[in-house]
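Entry: chain A
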Amino acid sequence: MSTPLLEVRNITKRFGGLTAISRLSFDIYQGEIAGLIGPNGAGKTTLFNVITGFYPPTEGKVFYKGEDITGFKPHQLVKRRIGRSFQLTALFDNLSVFQSVVMSQHLHTEVGFWGSLFHTPGNHEKEKATEAKTMEILKFTGMETQRDVLAKNLSHGYQKTLNFTMAIGTEPELLMLDEPLCALSPERVTAIQDLIRTARDKGVTVLVIEHNMKALFPICDRIMVLDAGMKIAEGTPKEIGENSKVIEAYLGGAIDVSDGR
Partner candidate 1 sequence: MALIKKLLPLLVVVALIIAIIPGCAAKPPEVIKIGIAEPVSGGWAAWGVPVDRGARLAIDDVNAAGGITIGGKTYTLEAVTEDTEADSAIAMAAFKKLIYDHEVGYLLGPMSSAINAIVQPLCEANEVLQLFHGSFPPTPDDYYNFRGTLIGEQYGSAAYAILLQLNPEIKTVALLNRDEEGGWINQEVARNVCNALGLEIVLDEFLDPHEEDFYPILTKILPLEPDFIGMGMIAPGYHALLVKQARELGYTKPLLAPTGSDTAIMLDIAGAEASEGMLAVGTADYIGLAITPLMKDVGERYLARYGTQDAWSLEYYNNILYIKAGMEAADSIDPTEVVKVWRTPGFTMPSVYGEVRWVGEEFWGINSIASCPLPYAQIQSGKEVVLGVLTWEDMKPLISAALGE
Partner candidate 2 sequence: MNSNNRTKWISLIAVVILLFLIPLFVKSPYWMLVLTLMWIHIIVAESFRYIVTTGEYSFAHVPLMGMGGYASALLAMKLGLSFWLALPLGVLIAALISIIIYYPCLKTTGTFFFFASFAFGEVMRLCWVRFRVPFGGVGGLRDIPRPDAINIPGLPTVEFTFLTHVPYYYLMLVFMLFSLLIMYLLERSRLGAIAAAVKESKVLASFVGIRVWWYEMVIFVIASAFAALGGSLYAHYTTLLVPIEFYWGLGIYVCIWAVVGGTGHFAGPIVGTIVFSLVREFLRPIPQLVPMVYGLILAATLAFLPEGLISLPSKILPWIEKGLAKVKER
């Protein structure tokens, strides 16, 4: 295979005494949908936060396209076209869907400061362009009907979608999704699954953390299983489904989660 897009090398993260992640390594390759599963407290979200520079790893490094991005600030990562969504829907509560998505294109809008200050005609054109692009993105994720709703007034399903939409809005090459499918109605789940697939078809590499394995298996090319901060298995969904270690470690729980809603 080609050189990996994202390389995680021996990441260890300790909080005081307890070790959240220990010596974890894996690669993400261009154009794949990789899944990352594990029971609660397996350190999935911690891993995301380490990769996205939320807090620095205790040991280990993260490489993106061969560049060491360990401990980079979020906005630097966004510059390098790494986008992420959040497990607990973090949104600009009092901004409308449209405004939020416009904001998400921060780095790709050429609207100049002085231009926007005095509303120059040239600036007007640029704003038009941004607007068009935003609508495009909204259509893509099927949120155009909600464009003027305040984020805080959206239904839970739409909030998750908006979270996803804003991640898309940053025009990432690597898209990291933190539990985009959990606690959603079946039709929403399928909708988002399709979105992820289409994103991949458009050349976006996707790394998904998920709890809801039923929903994850059909879309993933490759799945890694995390338990107590360690990678206990890796392979195609099929292999994982048959992996006894995984089943004992965890599978029971997942089915409960996916059904017991």
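Keep in mind how these were chosen: all candidates are chains of the complex that A comes from, given by their letters.
For this structure, a couple of remarks:
FYI, a residue touches a chain if its C-beta (ideal position, glycine included) is under 8 Å from a C-beta of that chain, and two chains touch if they have at least 3 such contacts; residues count from 1.
Computed from a predicted structure; not experimentally measured.
Here chain A is shown alone, and of the candidates 1 or 2 it touches 2 within this complex.
The part of chain A that touches candidate 2 in the complex is made up of residues 52, 73-75, 78-79, 83-84, 86, 90-95, 99, 102-107, 111, 113, 116-118, 166, 169-170.
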